[in-house]
Structure formats: structure tokens, C-alpha cells
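All protein chains but one are shown in place.
Each chain gets a letter, A, B and C, in the order it is written, and its residues are counted from 1.
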Amino acid sequence: MIPIEHYLFLSSFMFVTGVVGVITRRNAIVVFMSIELMLNSANLVFVTFSSYLGNVTGQLVVFFVMAVAAAEAAVGLAIIIAIFRNKLTVNLDEINILKW
Amino acid sequence: MIDLIYLTVLLPLIGFAINGLLGPKIKNEKVIGVIGSGAVGISFLISLGIFFELLGKPAAERHFIVNLFQWIKVDYLNIPIGYQVDPLSILMALVVTGVGFVIHVYSIGYMHGDKGFWRFFAYLNLFIFAMMNLILADNFVLLFLGWEGVGLCSYLLIGFWYDRKFENSTTADAAKKAFVVNRIGDFGFLIGMFIIYLTFNSLRFEEVFAQVKLGGIPESTFNMIALFLFIGATGKSAQIPLYVWLPDAMAGPTPVSALIHAATMVTAGVYMVARTSVIYASAPTIMMVVAVVGLLTAIFAASIGLVQNDIKKVLAYSTVSQLGYMFLAMGVGAFTAGIFHVMTHAFFKALLFLAAGSVIHGMHEEQNIQKYGGLKKYMPVTYLTFLTGAIAISGIPPFSGFFSKDEILWYSYANAGFAFWLVGAITAMLTAFYMFRLYSLTFEGEGRFDHHHVHPHESPKVMTVPLIVLAILSVIGGFIGIPEIFSGSGGNQIKNWLDPVFKPANSLLAKHGAHSHFEEILLMAVSVAAAAGAIYFARFVYLKRKDIAESASLKFPGLYRLLFNKYLIDEAYDKAIISPIVKVSDGFLWKFTDVKIIDGLVNKTASLIESFASQIRKMQTGVAQFYAVIMVLGIVIAFFWIMASL
Amino acid sequence: MSLESVLFYFFAAISIVTSILVISSKNPVLSALSLILNFAGLAGVYLTLYAQFIAVVQVIVYAGAIMVLFLFVIMLIRPEAERNYFQERKSFKMLTIGIGVIVLGQLMFLIISGTSMFTSGGHSEQSLEVGTVERIGWELMTSYLLPFEAIGFLLLAASIGAMVLAKKKFE
Partner (left out) sequence: METSTILNYLLFVPLAGALLLMVFPSANKNAIRYFGLFTSLVTFIISLLVYYSFDSGVYGFDKFQFEFKYSWISDLSISYYVGVDGLSLILVLLTTFLTPLTLLSTWNSIQIKVKEFTFFMLVLEMGMIGVFISLDLFLFYVFWEAMLIPMYFIIGIWGGERRIYASVKFFIYTMFGSLLMLVAIIWLAVYASSSTGYFTTNLLELYKVSPALGLDIQTYLFFAFALSFAIKVPLFPLHTWLPDAHVEAPTAGSVILAGVLLKMGTYGLVRFCLPLFPQASVEYAGWISLLAVIGVIYGALVAMVQKDMKKLVAYSSVSHLGFVVLGIFAFTPEGMQGAIIQMINHGLSTGALFLLVGFIYERTHTRQIADYGGIAAVVPVYSAVMLIVALSSIGLPGLNGFIGEFLILIGAFKSPVLSNWMYAIVAASGVIFAAVYLLWMYQRIFFGPVKKLELRGLTDMNGKELFIMVTLIIFIVWIGVYPTTFLQMTDKYSSALVNSILSVNGIIIR
């Protein structure tokens, strides 16, 4: 019998790792991966509660999240390719035109 | 017949519409001229018919109002388009349409070949329309419509040759000046009208005058009304201080000067004062103001007229001077005499202008009298008629000017005192002098024009016949107003005719002590003698001893220049009023207040916000990860908040 | 210690280690591979929660499809390694990690202090039924039919979008 907190701790840890990754890394692809990490940590919470509460909805949401994640990955990576094609870099420090 | 009065107004309007809209298509000058003159001619005939119809009625019943339709109605304010037929209005209508018709006919010849021929006749008809409204109106607002309407026509006709130069500026400038100065007067008229409405709750002559007669209204109110109305009159009738537009109005074609700026429109102010005589009679102070202003204008303009060299300018200042006479008459309570003078003046001044036009026509548009001379052998009809007019205006019996002018002088002596008579008589003398200066320099002596290039010739019949008609009127016009000392009690026809109109006013005026017939005859003799002397002196100076005039001007160079430059009034107005207003509007109101302060404040507010925002937006670095840090910090704070609330 | 517990801690340990590897390795390829491992570990964790369907999908979709996409992109554009990653912006990184630790601490505090709320519903044990393929399939085809269709549509749109974006310059 595993206490529910352990699942949540695991999820929290992965989430924070993802956050740190998003902030510190400058390679757009790695930042993207960190985001996937955060998504998965959220998924874990959904599944955990679904299982503990005996409610199937959480798992269905996870299913949808995965689909969205897949879509997002496809589009996001395409954007990264497009940016790379234009600027020949995926270093986020150099992609800073979104300002005044 | 009286019901047809509206036709006298409508016909000129129809003439205007036909000539104005179809004129360029018609092209045929004869057709245009006949339409224009015909409209006025028929109006004259109708007026004449109504006149005789009135004549056939007892004096007390000669008053009719013909209402056409309701014009403005709000609450208690009810203004109809309605025409009033009474002795005064029908007399004026006869003068306007009669002289108007003659001048229309004359214009056919004078304007021959002008590219704006149709336009000219359209404007003239429009003028007659407006003038008839002014005269026949049965309420102040309709009168004001005519009042402004004649101002408009004056504007259009002064600026008729809009591409020509006139003196130092353009005809368009003169036209604008006329309209604007008139407007200043109209402003006064409007205010006077408002006070009338406020006091009497009506703007219809009948109702207002009926209430005036009832009394109970303080004199100060009447003073105010009369003063503001008089401001309107000074604008329209070219009195001090608003006379400045009339000399410039000579920029228009000569028939216009004759019709509008001598015979009819400029007398509108006199007519208005006569029409509201009851109000003036209730405001004796303002009556005195009117008399003084009239007198001052008379002598002031006459003195300027002494030295002018432009034939039309002399006549213009003479007109101003004569108008001053009319106001003097109004001011001293001689309403009948004033209107009488309006009528005779219309005859002889129109005559003088038309004759001057004929001279100008024959002299190839030359207007400087120093370049005339000896014209009587080239244009005999013009010469004779002009002489008739000059004698008439000088007040030599039995020409018409004598009767009306002398009546005025007599009343100013009887009602206002010797000083008024004296100044009036001096003015009469000056008038005789400058008229015969003009006459002598133009028609007598040696020709001073370039005989090779200028070939003076008499004008065609269409122009001379009107001259003859007016000359006859100038001679006999005075006989309807023979003073009672000659014709016996009740022998003054025009006085009898106008008596019903002025009776209320006369009954309000204080009666002065009786004067003997001897006094009257003595004064008359003195003034006639003075005029005759002035005529002789003028002929002597300008025909025999030209050196006197020159040496006089050299002896008093300051005075001469002052007179020649018309007392520098125009310049003073320009310096003191016009250019400061323009400068303040341009430099202070617009470029400073409007652009810098008001709009500057608006734009400053916007730019302040903008500069503040441009500081804030620096936070937007464009580095997405920086935003992420901020977001996480936000999460930290949010969590702490949740923890604290647990 | 039951087998469940052993498996859970084992997979959890894999997930934790690999997640750290994802964000700390210089080479993006290494990060990607670590992420695959992380997803696999998560799939194991899902199994301990009796979420069979999700676990399998996790492996197939995430570890299989998505991560392959990542690797392809990495290969395609060959981003240079973040050479100075460990030297540059040390203080900023430490600060970020500090913030991360604070957030983790807050989350743990909230989890601990909120446990009573989770368990008060009476279900303190994992449910065996909800994670089956049959159950999820049934739900998807009945109550969640509209979202299901919508998500299909979204994927279609995304794939078209990805193609448009990744295409050669569109003039």
C-alpha cells in the first residue's frame, strides 16, 4: 500500500525539474522537453487521483492531454524548424524579437 | 386691388428667377432687359393703382394688412409673411418701383455689351424684391428680411465687376466692406428687435405700436430700443460712424449707385425710423441723438465732398450728407419732412448719378473730374439734366430740393434750436458749392481730356429718356409739399397724406412754442441766399479764378489733405479695429490659444501617457524565459498566499 | 514491502534520475534519450496505479511517437551544444534552482497538509476497475464522444499546421 503522497511528491519533483529546465536551458528543444516533463507530471496527478478515487474521468483527461501534447509537439517542433531556418539557431537568447 | 400688393413683391422675384436661372441661356439683351424692367414696371403700375385706391378712401381707413402665410411660429412668437398697405408704405413703394423702373430702363443702355448683363438684371430685380419686402412688411422680422436682402444685393452689385480693381483695392473688397458694415448695423437692429419682443411680446407693427400708445412702459426701455434700432439705421443709411462703406460702394456700376446707394436702399434707415416713429417719439433722448448724428454726418460728409475728384465719390459723399439731413428731420420730429426729402432726394440724386453715368459712359469710363471739362457741347441732354439735379439739390426754388430741405431746416430751428438750423444751413451752402464745383469742372470751361483718344458723345435714347423723366420729377416733385405758409393751412399735400401714419408720434411729441411766419420766411430767404451765393462762388472759383482753389489748398495743406483723405477715418478704423482683430485672432487666438494651449494641453496629455508607457514597456524584454521566471515567482507568491490562508 | 511498493519506488527512482538528466545534460540527444526513459518509468508508475491503458499509451505515444519526432528534429537541425552551459550565468541558475526548491517545498507542504482532504472520501486504495481498456473505451464512445471527435479534429489540424509550418519557405 503506497501512500498517495508519494505519487504526488514524485509529480511535484518532476514538475519543479521541468520548471527549472524551462528557465535555465537555452536550447529551444530542451526547453520543449522540459515542458513535456511538466505535462507528464500533471498527468501523473490525474492518474493518481483517478485511481484513488475510483473515477475514470482523470484517465480520460490524461488521454486527451496526450493527444493535445502530440499535436502541440508536432506544431511546436515545426515552429522550431521554421525559426531555425530563418535564424540558423535555436538559442532562445537570440530569439527575442517579441518585444516592444 | 390692394389684395394684389403681394404681386409688387412677387413680380421682381419672378424676374430675378427667370433672369437668374435662364439668363445665360437667353443671351438676348433685349429680352433680359424687358423682363427685368417689365417686372418692376408692372409692380409700379400696381402700386400706382393701389395708391389711387387709397386716395379714394377716407384718411383714417387707409390702412390694410395682407397676410400671405405664417412664417415663423413658436410659442407666442408668431411672424407672418404679411404686407401692410398704408400711406407711408405705398409712397415708398411708388418711389422705389418708379425710380427703380426708370433706372432699369437706363441700365439696358448702360450695361449694353457687358458679359454679366443677365446677372445684372437678376440682381437688380432681387434688390427690388428685397426693398419691397422692407417697405411693405407688417412686422419687424419681415422688414429685417428685406433689410438684409437689400444688403446682400448691394454686396452683389458693388462686387458686380468682381475682377476689377477699385482704388487701392478691389471691387470685391468694397463689396465685402459694405456687407460687413451693414451687418454691424443689422446686429444693432436685431438687438433692438429682441428688446421689442421682450417688452411687447410681439414683433408686428400693429400690436407693438398699439401697446406703445397705451403707455406704461418706462422711457429707458424705449431709449434702448430706439438706440439699437438707430444703430441698425446708421449701418444701412451710412451715418456716422458706419458711413464708411457708402463711398466705397461706388465701385459698382453707376445705375447701382443711383438705385441702391442714392435713391432707395440707403433711405431704408430713414424709412425704418419713420415707421417706428411712435417708439422714437417715446424716447426723446434718442431723438436728440438721431438729430445730432444726422447733423454731424451731414456737415462732415459735405466737407469731404468739397475736395473729391472722382465724380461718383462727390455724389456719394453728397448722398451721405443728404441722408444726414433726413436723420436730422427724424430727430427733430419732422417725420413728414424727412420722408418728403427721401422722395425728392430719390429723384434728384438718382438723376445726378445717372447723368454722371452718362458722362462716364461718354468719357470711356473716366471718372476723374479734373480730366473733364466743357462737356456741355458734347452731351447736351446730360448737361441739362445734370444742371437740373444740381439746382434741385442746392435748394433753389422752385426745384424739388428746396421744399424738402427747407422744411427740414425750418423744423430743426423750430423744434431743436438755432444751432441746428445754422449747421444745417451751412451744410446746404457747402452742398451747393461742391455740386457746382462738380458741375463747372465737368460741363463748363475748357476740355482737359486728351482730345485724340477721348471722344465724348451723348448717350443713346434709352439712357437719356430716363434722365429727362427724372429731371422733370426733380423739378416738379417738390410741389406736393409746398409749405403751409404759402399754400395755406392744409395745403401741404404730402403732410396730409402721411398724417395718419405719424399722428400717434406727433401727438406724443412735446409741442414747441409757435413761431411767426416772418421767422420762417426770413430763414428760408437766408438759406436760399446762402445757397445761391455758394453757387456763384463755386462758378467763380472753378471757371474764372482757378488759382483761388489751388492757393487755398496750398495755404491750408493740412486741412486740405485731411479733407481729401476723408479725415483718415478708413485708416483709423483699419488700424484701431480691423487689423487688431485679425492680428489677435491669428496670432493669439488661433496660433497661441488654440494650437498651443488648448490643443497643446490635449496633445501633452497624450504624450505624457505615451512617454510613461514607453518606460514601462522596457520590461518587455522579448526573452521568453524571463517571462517564465516572473510567472514562477508569481506562483511562489500565490502558494504562499494559499499556505497562509490554510 | 509488497511487490507494488518495490516496483513503484523503482520506477519512481528511474523517473527522478532521468528527469534530472533531461535538464542537465549538455547534449540534447542525451536529454531526449533520458526523457524517453523517464516516460517509460512513468508508464511503470501508472501500472502500479492499475492504469493499464494509460501506461501502454504512454509508451506508445509518448516514448514512441513524440520522442522519435524530437530526435528527428534534433538530427535535422543539429543544434550546437550549449557549450558554456555550466560556466555561464551560474548565479542565475542557482537562483532558479533556489526558486525551484522553494516551490517544491511549498508543494510538499500543501500536499502534506491537504492529505486529509484526499482521504476523507473513503477511497484510500487504488481502484482496480477504472483503468481497464474496456472501461475507458466505453467512456470514450459514450459520454466523451464529442471531445473524442474534437481531439481527432485537433490532431488533423495540428498535422496540417505542422506541415505548413515546416515546409520550405512559403512565399
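Before moving on, here are some points about what is shown:
The criterion applied here is as follows: a residue touches a chain if its C-beta (ideal position, glycine included) is under 8 Å from a C-beta of that chain, and two chains touch if they have at least 3 such contacts.
Just so we're clear, the structure is a prediction, and the values are computed from it rather than from any experiment.
Across the complete structure, the visible chains that the omitted chain touches are B.
Note on the undisplayed chain: of the listed residues B:Lys27, B:Lys57 or B:Lys73, the one touching it is B:Lys73. Contact with the chain that does not appear here is found for just one residue of B:Gly82, B:Gly98 or B:Gly159, B:Gly159.
Touching the missing chain, out of B:Ala529, B:Ala576 or B:Leu589, is residue B:Leu589.
Hidden from this view is one chain, which touches chain B at 24, 69-75, 77, 141, 144-145, 147-149, 152, 155, 159, 162-163, 170-173, 175-176, 179-180, 183-184, 186-187, 190-191, 194-195, 197-198, 581-582, 584-586, 589-590, 594, 598-599, 602, 606.
The working rule: only the chains that are shown with their structure count from here on.
The chain pair with the larger count of C-beta pairs in contact, out of A-C and A-B, is A-C. Centre-to-centre separation between chain B and chain C, using Cα means, comes to 99 Å. Residues of chain C found to touch two or more other chains are 96, 103, 107.
Residue positions of chain A touching 2 or more other chains, listed in rising order: 19, 23-24, 26. Only residues 614, 617-618, 620-625, 628-629, 632 of chain B touch chain A when the two sit together in their complex.
Interface of chain C with chain B (complex): residues 96, 99, 102-103, 106-107, 109-110, 113. Listed in rising order, the residues of chain B touching chain C in the complex are 629, 632-633, 635-636, 639-640, 642-643, 646.
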